[in-house]
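Complex shown without one protein chain; remaining protein chains in place.
Every chain is named by a letter (A, B, C, D and E) in the order it is written, and numbering of its residues begins at 1.
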Amino acid sequence: MLHTINTSPFESPAMEECIRFVQPGDPVLFIENGVYAVQNGNRFSDAIAALQKTSPVYALQPDLDARGISSVDAEVKGIGYDGFVDLVEAHQVNSWL
Amino acid sequence: MLHTINTSPFESPAMEECIRFVQPGDPVLFIENGVYAVQNGNRFSDAIAALQKTSPVYALQPDLDARGISSVDAEVKGIGYDGFVDLVEAHQVNSWL
Amino acid sequence: MDDNVKKIMHVMRRAPHGSIYTYEGLEMILIMAAYEQDLSVAFIGDGVYALKKNQNTDGISMKGFAKTFMALDGYDVEKLYVDRVSLEERGLTEDDLLVDVELLDSAEIGRRMTEQDVVIHH
Amino acid sequence: MDDNVKKIMHVMRRAPHGSIYTYEGLEMILIMAAYEQDLSVAFIGDGVYALKKNQNTDGISMKGFAKTFMALDGYDVEKLYVDRVSLEERGLTEDDLLVDVELLDSAEIGRRMTEQDVVIHH
Amino acid sequence: MRGTALPGFSATILNSEKVKIGILLKEGPYNHQAADTAYKFAEAAIKKGHTVDAVFLYNDGVINATNLTDPPQDDRNIAARWSEMAKEHGVEILACIAASKRRGITDDLMIEGGSITGLGTLTDIAIRNDRLLTFGD
Partner (left out) sequence: MRGTALPGFSATILNSEKVKIGILLKEGPYNHQAADTAYKFAEAAIKKGHTVDAVFLYNDGVINATNLTDPPQDDRNIAARWSEMAKEHGVEILACIAASKRRGITDDLMIEGGSITGLGTLTDIAIRNDRLLTFGD
């Protein structure tokens, strides 16, 4: 199951809540304001590193670019809308609005 | 200056941000989902107690009632819309949306 | 199980009255119940407030709907899960809730989420 | 000071692009600037992201507006305050910002807030 | 409580003074409580003899002003309520034109007592009133 998070972790508990429920192996994709979570060196970098031990973590590249985020946490994979589609092809989706 | 907070502290950083900026003596009024902050015995009770050392704290009674909150932190004053108006008569307003 | 019966989980995540998501979410659940799908409802984060007893919305001139959750049983929506952590950090217990629910750990709710065909957050 | 000149502070609190509040807030500031009021703009919480360098919105098909903050100076809106704590906890420094701002402690911004006739959060 | 000055540490209101109030409403009806709180506040202020000069609708707030609003019969009609307040108490209901265009709100849709205007009008409201209150989410 693919989990998407679209709100800033500074502004919403969505990421924190999602992480509590996500099952090992399930991919997590950050979109929209959610991508602030993976900016390198912020307050949530440890949480992202912990999440990556069990889940692959993606961020929507167009949303990173729109927000001027060029430096993301290690091993976070930037993907386009077509990569988003590929993930949806492979997984049911759980959008943590 | 009257500060109003209308979002749940579990869902938004508004209360935490407001508290960082509020000046000693300035009243704080919780409205809408903001009133969950003053429910007795939740995770934010210490923060409310600390705030009360320098600021009078109010909560909109109709919003407390709507959410079934009958037990609020000590010395939090429940007021109606007319009490809200009285506070606005006395103070400029800063709404932490 | 019939191919046309889908496992659909509704996740209530917002406090009531401050926004309409919980209320319109409940309207959606009631309609879907008529289609005899395999429905469940999870209450997570501020979503647990939807089930708080003694809500009286007269003073804000809005329709109350907390009691509609009590009617879900009559629509055969019987799988109501409440996230234990969410309830506890809000200083609430099962006694504060209007309806009988299964109090579950986050990991268990997470497992049930992965079994779903559709998950809708409100 | 002229009785008809009001001290008005705009408080940017949301990240750009995820919602329109920052953009429509900026439109409001630009109009108010033409009325020769005593304007200031504070960036608090996710609001500091509005000033981040190198925003490129082509990929999301939305208009970028970060550079409009650079034009505020030309409208005599010169009081731009950034909350130091908000910037730091986001792993950003002044070098990451598009425009020259005053980096202030929360208490100092709070003091300036109380001097205002009007405070509008966006 | 009713009719008496509220405590608060700054005790500037032993004698009640009437104030002139502008309201900025930033969310649409029903989806957020902001429109309800703004209305209940305005109603209470008017009852106490204060003046509510105008309600300026911004962001999704402009959706408050469409006369096509048609809620269930047992629910409040938020648009109609603003319209009545405009007629009975002279409260101007003003929707920002740029915000309205983005959301498909036009002159033809305006509730009675509502109109579309520019952000300059909001600036006037901020200048000419004792208070400007913001409601949103």
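Just so it is clear, a residue touches a chain if its C-beta (ideal position, glycine included) is under 8 Å from a C-beta of that chain, and two chains touch if they have at least 3 such contacts.
As the structure is a computational prediction, the values presented were derived from the model and not from experiment.
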Chain not shown, its touching partners among those shown: A, C, D, E
Of D:A33, D:I60 or D:V85, the residue that touches the missing chain is D:I60
Selected residue (touches chain absent from view) among E:S16, E:T51 or E:N67: E:N67
In the complete complex, which positions of chain E touch the hidden chain? 28-31, 59-60, 63, 66-72, 79, 98, 101-106, 109
On chain A, where is the contact patch with the chain that was removed from view? 6-7, 25-27, 31-33, 55-56, 62, 79-93, 95, 97
Missing-chain contacts mapped onto chain C: 4, 6, 8, 20-21, 24, 27-28, 31-32, 34-35, 37, 117-118, 120-121
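The rule is simple: only the chains that are shown with their structure count from here on.
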Touching both chain B and chain E, which chains are there? C, D
Where the centre means the average of the CA atoms, what chain is farthest from chain D? C
Per mean C-alpha coordinates, the chain lying farthest from chain E is A
Distance between the centres, which are taken as Cα means, of chain D and chain C, whole angstrom: 39
Averaged over CA atoms, how far is the centre of chain A from the centre of chain B? Could you give it in whole Å? 33
Pull out every residue in chain D that's touching 2 or more other chains. 45, 117-118, 121
Quick one: which residues in chain B touch 2 or more of the other chains? 6-7, 10-11, 13, 26, 32-33, 62, 80, 92-93, 95, 97
